[in-house]
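First the structure, which I've put down as structure tokens, then a few questions once you've had a look.
This view holds just a subset of the chains, kept in their places.
As written, the chains take the letters A and B, and residue 1 is the first residue of each chain.
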Amino acid sequence: MTQATTRTRTFVQALNEALDIAMARDPNVYMLGEDIGEMGGDFGVTRGLWAKYGDARVRDTPLSEAAIIGASVGSAMLGMRPVAEIMFADFIGECYDQLVNNAAKMHYMFDGQFKAPIVVRTACGGGFGGGPHHSQSVEGWFLNVPGIVLVAPSTPADAKGLLLASIENDNPVIFLEHKALYRIKGEVPEGYYTTPLRKAAVARAGSDVTVVATMKLVHEALAAAAELEKEGVSVEVIDLRTIRPYDAETVLESVRKTGRAVVANEAPKIGGLAAELSATIGEECFHDLKAPVARVAGLDTPIPFSLVLEKYILPGKEEVIAGIRSVMK
Amino acid sequence: MTLDIETLVDLYRDMWLIRAFEFGLEREFKKGNVPGMLHTGVGQEATQAALAAHLQASDAFFPDHRCHGINALAQEKHQGDGERIMAELFGRATGVCSGKGGSLHSANPKVGNFGDNAVEGSYMATVLGVALAYQMRGQPNVACCIIGDGTVGRGEFHESLNMAAIWKLPVLYACVNNGYAISMPVGKGHASADIVDLARGYGFPCEIVDGNDIEAAYDAVQRAIAHIRAGNGPYFLEFKTWRWQGLFSGEFRSPEEVKYWKEDRDPLKLAREKILAQGKLSAEDLERIEAEVKAEIEAWIDFAKASPMPDPAKATADVYVGWEVTA
């Protein structure tokens, strides 16, 4: 990301730019999904691209999630670069077999003879009263699946750079777009660039405690860090960016430095990303840790509809602050 | 066929209730009083009223995202408290699911409402089990799943129709073909614009019904349910209809199409004409009914608004039956 010129763009606009650039650069790139054509998708991420690239490369599909992923994978076997949209991440259970047993395993089980370079863009995350089937964080469903790549941007600039990198990557990528971030704005470089996969970013440098966060919780962690700075606590915030396979090095280096770690992820705590990070930190930084790693995560429940209930179970700035305080004791 | 005037007027009232419910809800949604997403059933009232008229509290129906109306009718008919559907949509403690479900997950087994599943079409599989339980227990009940034309795209459509057929299960498939799945026209998303073409291969009766003609809809549902209750296995009804509103809809339909459906094919207008043609009620009689229903819906909205929010701590209840959540 050495581009000089940046403009203020929303997360959605940044994604849209990435798709436009990828489509223009490589005729093998095409998109498919429900209502992504003339309508531009439920969240407007593909807006304008159907008009520009036409029916054949911006393909509206029926409500057939398994067929969407199957078609993506099959075309990728022949060198196409499909970018599929699964409207809400919650629906990815409908194509779980296609992703886990076929896309993720194909390169391996066929001894490297096929690749499945697909990107599955999907809107995840809660906070808007979407209820149990429109609000989930699904990274936990795929954490234990070798072969899958999970990418999770938190800023418009990364959204663009990571999406371009994902489309170029030769592995099947599930690209998580947190709905609460779609409207945030940030400086986005012009033109083509990629942000490396499998590389975490230090979103804020600090020396007392490390917070490893994803997506919306990066912002909550930054807000928590700003607040705790007033109390003299220096918080380092690491934006994981790629969830699988993740950049343990950057995480561990930071924790070795600070000696304290909080992992923050919106999905339910039990069996989620926070557990994996905590386990790895526990293994690798055993002698550096001054306090147990704290997990800041969703409560172990489905996501209720009513906003007061939803707020109760999802983690936010306050929970991150509490997590930090717990490890500072 | 012609319905007797009492039935027709009752159905008219039910249809009006659906429309008033949806318009009131939409108004409140736009004001920011209803969280989440909104999909309304305006334009599809005849189909919903016909189904609600024939389903018993001991039957089961799976309502989709446009079925606030049928949910409210069932709630009103069997428990007399339709306002609890409204309250659920407002996320209140008085809602049928105490605010946990919302628009897309309102259920109440006591009135036969087996709940929406917002993963469109997943309950095409669930309905099999409800029907199987009726069959195994020798109960003459019907399990009805209401699906849109778009939802037919799901693989479960095939698994469901096939299993219902081989096991001769008491399932009523009520396919509400309103021409679109969000922006996708039915003839573009499916091999046939007539969903029955995809259903006929399973060997049970399939019918196309005018979903905007309350008499035709009422009659078809009656026929289908009688067939099912008599132990003859599944039945597939495709209601041709059209939705007036719904998020992400308007811009993909021509002004002619909109005019045709709203003016020439409005199910309420058609029903009103039928009633007046029988010469037993006047336009004023109908207006009185409309006003009464409208007032009731406003009372429901007031009830919802005045209801308390759920206790936040309830958010961890009922994850597991009998076990507390520990994290």
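Basically, a contact is a pair of C-beta atoms (placed from the backbone, for glycine too) under 8 Å apart; a residue touches a chain by one contact, two chains touch by 3 or more.
All values derive from a computational prediction rather than experimental measurement.
Trainee: What copy number does each protein chain type have in the complete complex contained in this file?
Mentor: Full-assembly copy numbers, per this file: A x2, B x2.
Quick note on the criterion: only the chains that are shown with their structure count from here on.
Trainee: Which whole number of Å gives the spacing of the CA centres of chain A and chain B?
Mentor: 36
Trainee: Going by the contact rule set out above, which residues of chain B touch chain A in the complex?
Mentor: Contacts found on chain B: 35-37, 91-92, 97, 99-105, 117-122, 150-155, 181-184, 188-190, 248, 251-252, 309-310, 312-316, 319, 325-327.
Trainee: Flag every residue of chain A that touches chain B in the complex, lowest number first.
Mentor: Interface residues on the chain A side: 34-35, 37-39, 42, 60-67, 90-91, 93-94, 128-134, 268-270, 299-302, 304-313.
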